[in-house]
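Some chains omitted; the rest stay in position.
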Amino acid sequence: MIRVVVTGGTFDKEYNELTGALFFKDTHVPEMLRLGRSRVGVRVDTLMMMDSLDMTDADRTRIVQACGAAPESRIVVTHGTDTMVQTARAVATSGDGGVAAKTIVLTGAMVPYAFGSSDGLFNLGSALSFVQVLPPGVYVAMNGRVFPWDEVEKDRAAGIFVGRTPPVEPSPED
Amino acid sequence: MIRVVVTGGTFDKEYNELTGALFFKDTHVPEMLRLGRSRVGVRVDTLMMMDSLDMTDADRTRIVQACGAAPESRIVVTHGTDTMVQTARAVATSGDGGVAAKTIVLTGAMVPYAFGSSDGLFNLGSALSFVQVLPPGVYVAMNGRVFPWDEVEKDRAAGIFVGRTPPVEPSPED
């Protein structure tokens, strides 16, 4: 069984035809899983529905706690792309005992699933697959690739996630 | 670098608006990878475009040889679902030396990508992810899950792939 923690992001944005603005209503994850004819056992938990640029430390703490408290040891977190790496770091470095032994994969989309030309279905298929086979750790799955949380950053100009060298840990002698 | 060997299947079928029949033209894999904003290095090789029910032993031999000869050690094969398991077995039991050390994942779709409601994009995201992290072997990736070639069968009535107990190998003493 896999837990899907929904936090919103572009993935789940919709177009309000009365105002012309983008907004959140319900998550599209269950519909996407049906479209993918998924037979993976999942439990979808809509934790919040927000733009990741608006997330506060308190929001991230809620995500950490949701991951830590989940009985499942494999978790997909759907998340806005702008601060996905920041949340991945928050989860990985939280010190929450419930998180340590779990495989946690964050994913999102560059274009809302409800629009044409969305990468959302591809990304969900990808994240759901990586989470089943990767060892415990916190990862970002985007662009068909997967990265450890401390070896990835978003290239905002290109709209893609790219690898980066993890920061060198200061040695105890320093 | 990952090799994608295209063989056709429902995945790539199109609707001929003059005759009302389904047919094959070009593969949609490159378009699907663009839609998924994939940044995985791939080389797409259209080996054949056919309904998997029409595949002969000679066709399967060509697939085995394409997998064996590919310089890439990780290969996705797009394939019709009806005989996907049969081709997976042909690849796995071919004795082709070039196949042995490779991770080979077969996938397909229940509904053509060109139609609404296709599972194709989800499946491609899934197969492309599994192939990057699984150890050498031959697998089927469908319904968000992955199965070793000898532990899967298609449930035709339900239109899904399900696990099955692998056949017991006869012991040398038998």
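Annotations
Lettered A and B in written order, each chain numbered from 1.
We adopt the following convention: a residue touches a chain if its C-beta (ideal position, glycine included) is under 8 Å from a C-beta of that chain, and two chains touch if they have at least 3 such contacts.
Everything numeric in this text was worked out from a predicted model, so none of it was measured.
Copy number for the full complex in this structure file, with 2 chains shown: 4.
What we mean here is this: only the chains that are shown with their structure count from here on.
For the pair chain A and chain B, the CA-based superposition corresponds to a rotation of 180 degrees in steps of 5. For the pair chain A and chain B, the distance between mean C-alpha positions equals 27 Å. Partner chain A is touched in their complex by these residues of chain B: 32-33, 35-40, 110, 117-119, 121-130, 132-134, 141-146, 159-162.
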